[in-house]
Structures are given as structure tokens and as C-alpha cells.
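Before any comments, here is the structure.
Only one protein chain is missing from this complex, and each of the others stays in its spot.
Going by the order they are written in, the chains are A, B and C; count residues from 1 in each one.
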Amino acid sequence: MNEKLSFACDYAKGAHPDILQRIIQTNMMKTAGYGLDEISESARNRIRKACECESAAVEFLTGGTQTNAVMIDALLRSYQGVIAAETGHISVHEAGAIEANGHKVLTVPHQYGKISAGDVERYLDNYYNDANHEHMVMPGMVYLSHPSEYGTLYSKAELQAFREVCDRFGIYLYVDGARLAYALACPENDVRLKDLAELCDAFYIGGTKCGALFGEAVVVPEPKKIPHLFTIIKQHGALLAKGRLLGIQFDELFRNDLYMQIGGPAIKAAADIKKALREKGYRLCFGSPTNQIFVVMENEALKILGEKVEYSFWEKYDDNHTVIRLATDWGTTESETIALINIL
Amino acid sequence: MNEKLSFACDYAKGAHPDILQRIIQTNMMKTAGYGLDEISESARNRIRKACECESAAVEFLTGGTQTNAVMIDALLRSYQGVIAAETGHISVHEAGAIEANGHKVLTVPHQYGKISAGDVERYLDNYYNDANHEHMVMPGMVYLSHPSEYGTLYSKAELQAFREVCDRFGIYLYVDGARLAYALACPENDVRLKDLAELCDAFYIGGTKCGALFGEAVVVPEPKKIPHLFTIIKQHGALLAKGRLLGIQFDELFRNDLYMQIGGPAIKAAADIKKALREKGYRLCFGSPTNQIFVVMENEALKILGEKVEYSFWEKYDDNHTVIRLATDWGTTESETIALINIL
Amino acid sequence: MNEKLSFACDYAKGAHPDILQRIIQTNMMKTAGYGLDEISESARNRIRKACECESAAVEFLTGGTQTNAVMIDALLRSYQGVIAAETGHISVHEAGAIEANGHKVLTVPHQYGKISAGDVERYLDNYYNDANHEHMVMPGMVYLSHPSEYGTLYSKAELQAFREVCDRFGIYLYVDGARLAYALACPENDVRLKDLAELCDAFYIGGTKCGALFGEAVVVPEPKKIPHLFTIIKQHGALLAKGRLLGIQFDELFRNDLYMQIGGPAIKAAADIKKALREKGYRLCFGSPTNQIFVVMENEALKILGEKVEYSFWEKYDDNHTVIRLATDWGTTESETIALINIL
Partner (left out) sequence: MNEKLSFACDYAKGAHPDILQRIIQTNMMKTAGYGLDEISESARNRIRKACECESAAVEFLTGGTQTNAVMIDALLRSYQGVIAAETGHISVHEAGAIEANGHKVLTVPHQYGKISAGDVERYLDNYYNDANHEHMVMPGMVYLSHPSEYGTLYSKAELQAFREVCDRFGIYLYVDGARLAYALACPENDVRLKDLAELCDAFYIGGTKCGALFGEAVVVPEPKKIPHLFTIIKQHGALLAKGRLLGIQFDELFRNDLYMQIGGPAIKAAADIKKALREKGYRLCFGSPTNQIFVVMENEALKILGEKVEYSFWEKYDDNHTVIRLATDWGTTESETIALINIL
């Protein structure tokens, strides 16, 4: 249906073949609903094992905005807000889903999509030093995305610094892992699932953009921090009747470490494309080691590119140039990459 | 995994084979996200045609509670409530999803899951006649489920009576069609999709319980009644990134009128089981013409049944008897039905 | 402006003269805002002393619906609901203020405005015994009004029974004391402020209907149960800039035990009126020992009464009779009472 090369986003295809196969195999099985089935339980256990956190609660939801909205509402008290990058997905592109549950998104400046523990600490110090802070929204957690919306990565040391700030102020740390597989497959990344389980109060392992048809797996290392999470999910309209569909997908993603490797082709393709772009004299906007590439294009050249390649408009650069985003994914093939490079 | 006969619910299996086949075929297609793809558009057009309502807005969501929460919030003003049966799904089994958006569920008495236009009219008359009604929640819509949670059906004449009451008071009529396919396949039913499109301000065509892996199709016959529905869906965390998955399923469900027939096996099986139950001297609680059967069981007999058959506990009848629910579905086979009858 | 005898409600007049005098005296004082002034602190201490609970948090709000909305939201988690009488103020006459904060009001049947600990226990047992209870709204507290909306009173023993049920299920007990002064002045009442402080997780001492211009005093015996209450109040738009106005009124109400006695004239007047009604052959609907009288009137007689007396319509009794409510208040004079009796 679409004959152009597609580098517009990382959710344009269906599922990894292994996942599809498992859905086919299990189709006529009759199981309990709402994720209470055995496959979902198996998936939970595999995720617990991959996180080296046997006691974690694991729940499956259908999408990223939904997961953020549910988990932020689950972790915060009704009067608290969440600190996030001004470019964070929850700050900009969730149509106010966080505020719809009554929570203000408290923004701090970003650098290429990342925020710093120092800036967050300053924000919190300023808040508590302000004589009127009881008239202001109390920060109750920090939201990070890893990789960030700009494809950049936090280091383990940076996450540890966030953990220390959060501990100092008694607030939660939550990581949005919508594209986590692309971090895990990236040589520059030193943050493993085990680290997230140790450092975060909750995080989610993205499926939708990482090989699943849909679905995100929430991990709560210390379940007592969120009692009644099942009911909270239901209250938000986020409980899937045939919950096993999520279980099946994550059971496959965590069978034989598939999730650790599934991002590999995307990282390889992105590296090849970035190398080609540099060689051809294009300007990359900033270093972004995962599956998203941000490049400055001359407007006339972009028009020609657009006839053969689907890309995302990112922002205007100047009157003659535009920043575009090219995204690879788990299913990007070498021939697609070569075809793109030849066009560039 | 489950060797008992399964009559516990109508969402225990995966998808109708045609749907599964289409998911397989389209898996590696690259399409636009969020339901903006061509397959979703085709599905919308097929639904519009089936409803004989070319101008309708059609949106796809993932589950019933989510759909009710989104649509009720979309139709009501922030200070309005929704009138429903005290047994309505939104009244009891959605964990407060309606209230989470600020709307009170205003209950009226039911008879076997159904409410009457007369009772609703009395409720509204009482409201407007009450000198203090401006201190009370203003009713803004009526919620019906067809079939009801008790498997019973509204007649077209009954729906017309609701429409008249709603028009008299200037409020909306919304129908939850989670199990709509079982109504459409039922000889006793005289409510067609076209009637719903003519009588309702919005309704949804259930997929999850009617042959899809998951998904519900919302129909808004006059789209101008809900501007910005896309954003509202996103705000509720209900926008599926790979929206085509919903489009694919409904495109199949509405190809060659599959949705009109898919409930047939369930209705046939339920009729056979009810006949057998009557012949064997069981007491059916009330007439329920669709795919749910409510039967009084002697507790000792129930224990034996439970060893071979999965059923749902409905309610205690007396110290020695229990009401159970048996549910058939689109995939119930004749051999399963015979096996069940032989056990009864 | 109003020459009829006024028995329509207990908030038709301004303030008790002592309160008005104190407002006049303090008018040009310059104090800190938001209740951080010395008079508010004095009022808090007097209330703590009257409750024999030195460690209680005491906050002042402006009205009853506001206080209920703030406190219920402060005590509940976002997914919890509140159990109340189906006739409770929060159930009927607060325009959905509780639901506006996302909390469902879970109703139990009443008897003359009161609910029973036994019914609440049954409700909770049924909830936890229901296999689907995680799909239902989790009850997080019990709401009582003392006196009730029907003027009836709970006994201390009844409150203790509620406390036991709440403790058994780990939920909160909250008492709405909008008309508490009329209970405290009533011979039939055995519930003292000290008892409320011992038995409730939070309660409020009504000012608006009990001699103040406006204002309610919230008491939280164990403040750690509601951290950041100040911010919660602000978030709900319920923080009065010149908070001292509330402090001044409650400082007067709790100076020399005024609050314990202020309801006296209302109770005396109501007793006289009830005696006269009985002697004249009227039918009282039920025993209501406080300042509200519910009496069945013949419709023709009511028309004549209405020319000289303001009353509240309560409900239709039959085609020829109506139930009306007569309310006395802290300022009802003996001459008003005699005048009313002469008219009856």
C-alpha cells in the first residue's frame, strides 16, 4: 500500500514474526481474562528474571500515553505534580493526559531531550526554599524517558544521580521506556534492566515500538508502593479483557532474550545511515546513538527526498533548512538502509 | 491449558479465523499510525454503510470500559451525570471509570438488566420539579446496554421511547454494544445497526466479545456533536499507536456482513442449552434470548458440574441454590454444546 | 425585607452577636493571611481543647460542600469511593462535588437519614466476597452526618460500632457536623466533641448553620493521616486569603463554651413546636430530636400557612398531603415560636 521507503516512525509495521507466530498458535485457547492467565504469568516471571527482581509487580498495558497516565496517577497523591523535561512526551504529546488526572507537569529545561539531576535538585531546592511553596504544586516524582524523545541516552551514573536527588526529597523516579529495546541494543548504553529495577520506583518496558503489535510492561520493583494497581488500571479504562494478548507478546519478547537483541537491526541501520549522512556532508543536529536520526536538510533537497522516503518533520531550522527525523526499527532491513543511503 | 468445557465468559478465546488471517497478511505492511491508515478508513466506510449513515464519525478503541469512559466524557459537560441501570456495567463493574472523569452515574431500577423510558422520564421530571435541582447533578444522557448485562434485549419501540424522552429533555442517548453481535444474530431482536444510527447520539459496536482480539467501534451519527474526538481519545490514553490493528479487525468484521452472522453459533448453542435445561427440569431465572443463560443450580449439583465445566457465579439464590451464568460465544462448537448438555 | 415568620432553614440570618462584635473589633488589624494569624491559632487551640485532643490538626473552610469535597479527597486514594446514606448530603445535594474529584459515592439504605454499622459491614463483606471486586470501586471511608439530614442523631454506641467496622476493613470514618451545635445542645445526644475526636479520622464542626456568618472547622485528630492538608485546601480553591475571618468566628464560638450552648434556643423552640403540633393533632413523620421538624400537612391548610410562614417543602405525602420541614436556629426567639404555634 505504501511504496515509499518508510523511515517516518518506529511503529509503522506489525509484530516481530515470533510474536505473530505465538498469537496464531494460541488463538483458540480458552484462558482467564484480564491478564490472570498462565501465559501472562509466565511473561511476568520472565520479566522479573530479566530484571533480576523476583518480587516485582509486572502489569501489561496497551500504549505509552496510557501507561504514563496510569502510573503517574498511581504513584502521585492527588495534589502532587511530576517533574519532566519540557520536551518530555508527557509535557507535549499526550494531549493533557496527565493533567486529566489532576497532576501538573512541572517542566525543567532539557538538553537534547535529557534533563539533569542537578537541574531537578535546583528545582526542588527552589520549591522548598520558596516561602509560598505550600501554594504551589508539590513535586512528587521525576519522569525520564530512556531513550529520550531525542534518541539520547542517560548513563547509569546519571540515573544514580537522579535516584539520590529523589531520595533526598522523598519523591519517586519513573522511567518511560517506550523505546527501551533500542537503548538495550546500543553500544553506548550502560543501563540494564537490572539497573532500572534497582534505581526506579517504576518503569515500563516498551513493546509497541519494539516489536510488539502493541503493549507496554510496567515494572514496580516494590509492589507495596502501589497497592491496588489492578483496580487503578481498570479505573483508567486500561485493563484489556483478553489480557493474555499482552502476556503472549511479552512472553515471546522475553523468551531467549529476544528483547535484548530486537533493537539490534535498528541500531545497525541508524549507524550506517548516520555514517553515510556525515560522509555526504549533511549536518546531524546532535549525537543520538539510538534509532532516531535528526538531520538538517536543505529545503529543496528535502522536497526531492520526500518523493521517495517517508520521514518526520521535526522543526524549522532557518528559512532554507529544515530538521527532519529518520527512524529505524527492529524490522529495518539492510536493503532498505542501502536504498535510503543511495537516495540521500 | 484448559481442559474443562469453558462457558464462563465470551472473551476466553482469540480472534475469528478471518481476522487472524488478515492480521497475518498485513503484518509487515508499513502504514500511518493512530488509525489514519487506509485499512482503518476502509473499515470506517464499511461500518458507515452497514449503519446506512454515510456521514457518521467512526473511531476505534481497545475495550469496553475505555470506550464508555471516553464517550461519556466526550458527550457530557463537566457538571453532568449519566442515567443508567443500577446493574449497568458503568454503574458496577468499571471501577469508577466514569466518576474518575468527574461524572456521577445516576441509577434507576432495572428489570433483568433493562431500564424503562418511563422510569427515566419520571427521574427527569422529578429532577426538574425539585426546587433544589440546581444543587443536584444534572442528567446529561441515558446509557443503555444492548444486549443488557443480563442478556436481555430492548425492542426498537423501546429505544424509540428513550429517544423521545431524551429529546424532550434535550439529553443524549448512548448505547453500549459490547455484545451487539449477539443481539444482531438473535431472532427476537428487531434493532438493526441502522436503527441505532438513527436513534442514538453515539453507540459502540463491540469487537472484544464478538470475534475480535480486542477493539470496539464507536459510531457518532452526527460528528459535530463531538468536535475534537481524536484529541479526547488521546487525552484518555485510548489512542492506539498502531491503530490499523483495530481497523483490520473491523474491516474483516464488516466484510461480507460477517458481524451480522458471527453471533449465530452462540445464539444457536444458547438456545440448545436452554432447551436442554428446561427439559431436564432446571429453572431459568428469566428469559434471556442472547448468549448468556442464567440458571438456578442446586449447590451439590453445581459442585459436580464445576469439575467439568467453567461457569460464572452470578449470585446466591438461597441456602441450597446458586444462580450461575453460562455464556456461549461466536466460536462455541456443536460438540462443546452437546458435551455440556450431556453433563447437565 | 421579609415579614413572614421564617422557619425555612437555619442559615437565613447573619452571625451571633458575639461573633459580629469580634469582627468589628478586629476589622482594621493587620494580620498574616491564609489562617496563619494569631487569632486563627487561638481558635485552633480552643477547638483542640474542647475536643480534648491537643495534637489535632484544625483547619477552617468556608462551607459544607467545600469541606466535604476537600476532606473526602484528602482522605481517599484516587481510586477509592465513600460509603454514605442514599440521603446523605454528598449523595444528593452537592451537585456531584465528590465525583468531580473522581470519587464515587457508594450508597447504603437509610432510616430517617441514618445508616447502620451493620449495613455498612454487609456492604463491605459483599464487596470483598465478590470475585470481581477488583473491578468495582474500593470503599475507602464511611461518611456520616450528625445530626443527619433528617435531624436524627447517632448514639455514641452507634459511632463506636462504625469505628469497629472501619477498623476491621482498614477504612476511614468521617463525620459531617454541619449542624453539630444542634446535636450538642440536644438532651438526647450523647456524642461529645471528645468522642468524635476519639472515633473519627476527621470530622467538621459546622459554623455556617450554627451561629457563624460562614465557616466550618475541620478536625483531624491524627494529622499525619493527611500530610499537606494546607496545599490540598489551596488546590481546591478553598483557602481563604483573609483566613482570620474564620479564626475570629471560631475563636468566639469556642470562647466560654459558646458552641456548646448556641444550639439551645433552637432545640427549645423545636421542642415547643413539636409539642404544639402533637397537641393540635398534626402527624410528625418521625422522631427528630434536633432543630428540624418534619410534619405532614393537609394541602389546603398548607396554603394558608404559607401566607404567614416560610417553610421548606420536603416531599409529597399523598394527593392531599405534603411533608414540610420547619427549621429553628440559634437565633429563634420565643416570640417567633409562639407566633408560629398560634398560626398552626
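Please note the rule applied: a contact is a pair of C-beta atoms (placed from the backbone, for glycine too) under 8 Å apart; a residue touches a chain by one contact, two chains touch by 3 or more.
All figures in this text were calculated on a predicted structure; none of them were measured in a lab.
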Considering the whole complex, which of B:14, B:63, B:102 or B:177 touches the chain not shown?
-> B:102
Missing-chain contact, candidates C:94, C:158 or C:201, resolves to C:94
Out of B:73, B:99, B:176 or B:252, the sole contact with the unshown chain comes from B:73
Just one of C:27, C:129 or C:320 touches the chain that is missing; which is it?
-> C:27
Answer key for A:63, A:102 or A:147 versus the chain not shown reads A:102
Contact footprint on chain B, counting only the chain that is left out | 73, 77-79, 101-102, 134-135, 137-138, 228, 230-232, 234-235, 239
Since one chain has been left out of the picture, which residues of chain C touch it in the full complex?
-> 1-2, 6, 9, 11-15, 17, 20, 23-24, 26-33, 37-38, 62-70, 94-97, 100-101, 208-209, 213-214, 231, 234-242, 245, 310, 331
What residue numbers in chain A mark contact with the hidden partner chain?
-> 78-79, 81, 92-96, 99-105, 131-132, 134-137, 313
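The rule is simple: only the chains that are shown with their structure count from here on.
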From the centre of chain C, which chain's CA centre is farthest?
-> A
What is the distance, in whole Å, between the centres of chain A and chain C, each centre taken as the mean of its C-alpha atoms?
-> 50
In angstrom, rounded to a whole number, how far apart do the mean CA points of chain A and chain B lie?
-> 33
Chain B-chain C separation of Cα centroids, rounded to whole Å = 42
For chain B, jot down the residues that touch at least 2 other chains.
-> 94-96, 100-101
